[in-house]
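Omission of a single protein chain aside, the complex is shown with its protein chains in their original locations.
And now, subunit A:
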Amino acid sequence: MDFGFTKEEALLQKMAREFAEKHIEPLAEKIDQENEVPKEILEGLAELELFGVPFPEKYGGADGGYAGYVLAVEQIARCSSGVGMIMSAHTLSVGAIGVFGTEDQKKKYMPPCCQGKQIASFAFTEPGTGSDPKQITSTAVKDGDSYILNGTKRFISNANFPGPIVIFARESESNEITAFIVDKFCEGYSISEPWKKMGMHGGPLLDVYLKDVRVPAENVLGQIGQGYPILQMGISFGKVGVSSCALGGMLAAYEEALKYAKEKTHRGAPIAKFQAIQLRIADLAMKYEASRWLTYRLGYLADNVKNPAVFAKEAALTKTVVCENSADVARISLDVHGSYGAMEDYKISRLYRDAIMGPQIEGVTDMQKMIISGVILKG
């Protein structure tokens, strides 16, 4: 068992860190305030091939595996959770096309996405359904060689960027949930204003409205009625990205606590000299280290999926531990900052708002626990 990085992995991590520190960190406050990521940052990510890290070169990817992807997303999210979330939702969506798409679909949609010319989305949730596919009300009615899609999708990441969106709808002939690849901004596709989230600003969540959107039958992803397995696999891979984002935010909060504890003095001594702070620093280190290795392990597992149900359990377990730890770490770091932590002038207040989003997205913690216990009890 070897827990070290290869030189290539270390360089990939260093590259993402350098880019993030140089180009994202100086704009992180602006991204938070304006809830928008400047296009220069997205272009920079594209230039470094960070939109296609885990995907095969054959389809325009960088062939760096999910093990490389988690290292990169952690470093990007360390400077901005919002930018990390754009990468995460995009990669989950491209990954679904990569796993379930036909050769033609992969050749058409993956290269522009991997090159960052397009940013992909994944649309499952609806106003009336959370994680239960049986409640989906969007419809796909067969009309000759096409399907006509109607419905509303809620909290859809990246829905405002041009590119493909994987949409789940009930297919009319089979009455089964089926996935379709739709080009965003085609006729009948429209979006809401971005939701005003409490954190992770810049990573846009919007509602998507489908009004008589005509999709060629060749754009069915996988088989008719295969929606649930695609959804299950997709959101499992999505948790790799969400865990990496939470880990990056956690690292930033941990670093802020360390910095503040060494700089802030009380009666002439840095507060790091006091036991109350020392105990908190130990808590931060323990939570970060445990989360880090779980996330890196999930990256490895994503590169070597043998049993989708077991992977779903591991992804749910990792996402839960890491996101909960990330929220805890932000809270502890806030405590280390004392009253100053509650001031928006201090970075920790933004990191705290970002971190407490983690357990609420990509399936809430209770839902993850149901997945974990469901797989364990099934045996």
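Quick note on the criterion: contacts are C-beta pairs under 8 Å (C-beta built on N, C-alpha and C of every residue); 3 or more make two chains touch, one makes a residue touch a chain; residues count from 1.
The criterion applied here is as follows: contacts and distances are computed from a predicted model.
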Seminar exercise, completed: Of the listed "Electron transfer flavoprotein, beta subunit", "PaaI family thioesterase", "Sulfate adenylyltransferase subunit 1" or "Sugar ABC transporter permease YjfF", the name UniProt assigns to the chain that isn't shown is "Electron transfer flavoprotein, beta subunit"
Exercise. Of the listed residues A:57, A:104, A:143 or A:344, which contacts the missing chain in the full complex?
Worked result: A:57
Seminar exercise, completed: The one of A:24, A:48, A:200 or A:302 in touch with the missing chain is A:48
Exercise. Which parts of subunit A are in contact with the chain that was left out?
Worked result: 7-8, 10-12, 15, 18-19, 22, 47-50, 52-53, 57, 62-64, 68, 72
